[in-house]
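All protein chains but one are shown at their positions in the complex.
Our next item is chain A:
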Amino acid sequence: MANLARSSLASKSKWDWLKVAAMFIAAILALPILVVLVNVLIGNGEVWKHLYQTVLAEYISNSLLLMLGVGVGVLIIGVPCAWLTSMCDFPGRTFLSWALLLPMAVPAYIIAYTYTGVLDFAGPVQSFIRELTGWRYGEYWFFEIRSLGGAIAMLTLVLYPYVYLMSRAAFLEQSENTLEVSRTLGYSGRAVFFKLALPLARPAIVTGLTLALMETLADYGTVQYFSVNTFTTGILRTFYGFGDVAAASQLAGVLLMFVAVLILLERYSRHRIRYHASGLKKASNRRMILSRGRGLFACIFCLLPIIVGFLIPVSVLAYWAVFKAEMPGANFIQLAWNSFYLAAMASLIVVSLALVLSYAIRLNNGKAVRASVGIAGLGYALPGTIIAIGTIVPLAWLDHRIIDLVKHYSDERVGLIFSGTLVALLFAYTVRFMAVSLGAVQNGLGKIKPSMDMAGRSLGMSPFKVLTRIHIPLLKGSVLTAILIVFVDVLKELPATLVLRPFNFNTLAVRAFELASDERLVDAAPASLMIVLVGLVPVILLSRSISSRTDSAK
């Protein structure tokens, strides 16, 4: 037995440094969540009581209503569109099946400004109605976009692709079994959908739904702009307005509980997807051909989310940016540069760490490493506001200790080394976006089978040469994808950037938000348009992988 223990240790000890690195990364990335949790646990009763008596009920009910509304909305759009484009044949299906992803490129806060500009009192729609009818203010009812309902609509329009993507993949996977087998058993098309396809796809749909709801909880720009008081706006108001770190942390803690429920639900349903997967990967993809009228209906049904969620806002933004906004000058170039290098730095850091974690799990697949990777990837579910609070509290503490220390020994004055610089921002991005890049890198690494490493070694290559001659060429694509996704996500990120940016440091997203908050919607258009256009790149990549998947299925 002694022999045995030694040899299993010996085989792993080579990669122990990777294990240590993985645990170290996980510990650092877990810091924000720990800070929030600790603040909840040690939080004083007075703060809690005050929150409870004043704002808590409103935050909870608004956040819950928002989630409920968005949840229903994304299901109503996402699931039928997925079913139609994957199981039925009608004019425009191929185009629609990838175009339905386009709204993903538009951040919720940007679609919110755009529709506010179009639909509020001074906007073109209401002006036109007034002109046409001669009514004046107060003489007619019009949908108030700046409301809870408006926020639900905006978030639904850009978040339904999560549900669409997940359920579409599920429908495609089951198409061979369900459609044909159940048809031979005498089921009609409708019965197939409700009795078989939908229950089978339920875990995937729920997974998509939880992702959409995580984004809903994380949203700050939309609800803040529409003055809907939710957790995220409440946390930042408490933090900024009242400078009350304890109360902000308490609120973040409550929000964290909501998030935890979503994480558990997501994990559970992902597990169920695996359980439901039939193992029959090849789908015959014989689609139901819809009659002319139904085909037209299907086409319009799938076209509507694209028009409302992408075409209209992007056209409006383009119109404003080109014809109405101030000419973008040096200031704009500075903004774009800030955004660009911040995003570039963040994506390089995140992907490097993701590579370390992925190799740790490949070469030393023990419990400690797997747990570390799991913890490091937890941030995707955390709203930017929570990460921001969890970042600034410990970093500010550290900075003040450093300042005290330096003051003690010399007359030198040091600034806020961590909390007042880009370090804080980069750290928060790393926490938030580690999961996406981990996913992409691990996916790429999974394609390099362990036997390829062994083949390289048995052909006389040292481990280092195996890395340079096999791994690097094969991983390049996935690593670039990971960098790109993180880059775009950082560019779009709002709440954490807003809280953690150094004084006088602006990005495109922050500037767009500030201009919009000052009711200068038109001037916010160039920055917004730029964010949307850059955001299109990963969506196009995603849609290409979707269409190649359907091609190979044929």
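Going forward, contacts are C-beta pairs under 8 Å (C-beta built on N, C-alpha and C of every residue); 3 or more make two chains touch, one makes a residue touch a chain; residues count from 1.
Note that in this section contacts and distances are computed from a predicted model.
K.L.:
Identify the UniProt protein name of the omitted chain, choosing among "Stage III sporulation protein SpoAB", "Malonate transporter MadL subunit", "Iron(III) transport system ATP-binding protein" or "Molybdopterin dehydrogenase".
P.N.:
"Iron(III) transport system ATP-binding protein"
K.L.:
So one chain is hidden, and I want to know which residue out of A:Q53, A:S291 or A:S458 touches that hidden chain in the complete assembly.
P.N.:
Within the whole complex, the residue contacting the unshown chain is A:S458.
K.L.:
Of the residues A:R136, A:R292 or A:K449, which one touches the chain left out of the display?
P.N.:
Checking each option in A:R136, A:R292 or A:K449, the one touching the absent chain turns out to be A:K449.
K.L.:
Among the options A:L31, A:A396, A:L474 or A:V537, which residue touches the chain absent from this view?
P.N.:
The one listed residue touching the chain not shown is A:L474.
K.L.:
Which parts of chain A face the unshown chain closely enough to count as touching?
P.N.:
3-8, 10-11, 449, 451-452, 454-462, 469-470, 473-474
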